[in-house]
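Other chains dropped; remaining ones untouched in position.
Chain nomenclature is as follows: A and B, assigned in order of appearance, with residue numbering initiated at 1 for each chain independently.
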Amino acid sequence: MTTSAPGEQDSPSTTGEPPRINVGVLGARGRMGTEVVKAVNAADDLELVAMVEAGDWLFNVADAGAEVVVDFTRPDVVMDNIRFCIDNDIHCVVGTTGFDEAKLATVAEWLQPKPDLGVIIAPNFGIGAVLLMRFAQEAARFFPSVEVVELHHPNKVDAPSGTAVRTARLVAAARRAAGLPPAPDATTDSLPGARGADVEGVAVHAVRLSGLVAHQEVLMGAPGETLTLRHDSYDRASFMPGVLLAVREIRRHPGLTVGIEGLLGL
Amino acid sequence: MTTSAPGEQDSPSTTGEPPRINVGVLGARGRMGTEVVKAVNAADDLELVAMVEAGDWLFNVADAGAEVVVDFTRPDVVMDNIRFCIDNDIHCVVGTTGFDEAKLATVAEWLQPKPDLGVIIAPNFGIGAVLLMRFAQEAARFFPSVEVVELHHPNKVDAPSGTAVRTARLVAAARRAAGLPPAPDATTDSLPGARGADVEGVAVHAVRLSGLVAHQEVLMGAPGETLTLRHDSYDRASFMPGVLLAVREIRRHPGLTVGIEGLLGL
């Protein structure tokens, strides 16, 4: 690096710093989109090049040179958005809900002619929640006992939470795979509901409490010791590291990826 | 003690140290009695003067000059023991179970001719557990939400624990007294048992886990904050401070006292 043309001294190639990734945000004024915009703006290695809201032209995203699009829109428009991105060679990180097997298959098919392009669709971008599930699965076979306690604000309509049910199922599957017998429980005299909901043999308890946000504990026990994994989610900001991780990693994950677990390099 | 011979300068009255309390233990070789013997021996202000086991003469206790007796025996002998103590002007701290209203009334009647004598009968000598219940009651009216989670070893046959049910009832009563409406809960879609057992409007969850001993949490919530009271009981030693407190306080509490709450000076 002994010679340097005038004006080149700040360029990435000279400093060794990788070039920024150009990001477009669809649904930029929604609750999640607003957080994404803030997070991308705060990241040194990302450049926000387009914010698109319902009614805006999608072409803006392509014109602005977006390499990756983040989509937190609505189930009824997200497929069109993905189609557009694929047609325009833009990677796509999708947090919009409502995907079933058929829709996933359609996206995978669209991607076939573009072997370098990636679409990541995730029901939960919270890295902490994903890690909790992963660790609970790994630890499950070492503990005869396991129960799940989830705690949420009182406006939640479902009990247990979807995440708690999913966690219990993953843990139950790990126990079955390890050939564990049912967790010991001598209860013979119980008030209805005291021992929680039974999700494939794992007791799940749902606490609803004013003041709380979203919290989950997996308690595992063996003679003489317990291991407790707890995740506390306080606000939407907690999903942003997972979104940014997906934005940064998507070029290394061509094709369709469901969930961010595979991006964590665990 | 108006006159004092030479050499008496180490006596309690001279040094200002109070005289020791002479203590007899009934059921001294049982699981709880063994702990009581150890605890009395370890206390500077108490003197273990008699250990009585099934088959031993109760007179030993009187002959040894016991001022207070601690009884952890069996429901079928405890009434005789109490009668003997009252007849011999010995205060009585009772942890034996099986007292109903009729038995309590009988003890109270026996005590009537002896206005200076005390009998303390307590279902739970754990100071931490008693404090937890007390604080939960006091705090209850300030929080729209309250739930109880108790966690025990998997050999426990009842769910929820008796202490958790009693705690929930005390909290429910405090809420009623304060005119609180039911705790907010938007749950419309629930697996059976997920929301716990309903004890007078308070949700109680029972976790059973290998490795645990006996634990209880009261969770209270209001918009923006939660208050959690947790008691962990690891072994029988935890009951000893309550027993010793009763031994020390009983002379200031003549008559029949049920539970140690009143001794805590709260």
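By our rule, contacts are C-beta pairs under 8 Å (C-beta built on N, C-alpha and C of every residue); 3 or more make two chains touch, one makes a residue touch a chain.
Just so we're clear, the structure is a prediction, and the values are computed from it rather than from any experiment.
Each protein chain is a copy of one sequence, and the assembly as a whole in this entry counts 4 such copies (shown in place: 2).
The definition used in the following text is that only the chains that are shown with their structure count from here on.
Chain B has its Cα centroid 49 Å from the Cα centroid of chain A. Across the complex, chain A meets chain B through its residues 143-147, 149, 151, 154-160, 165, 183-199, 203-212, 219-226.
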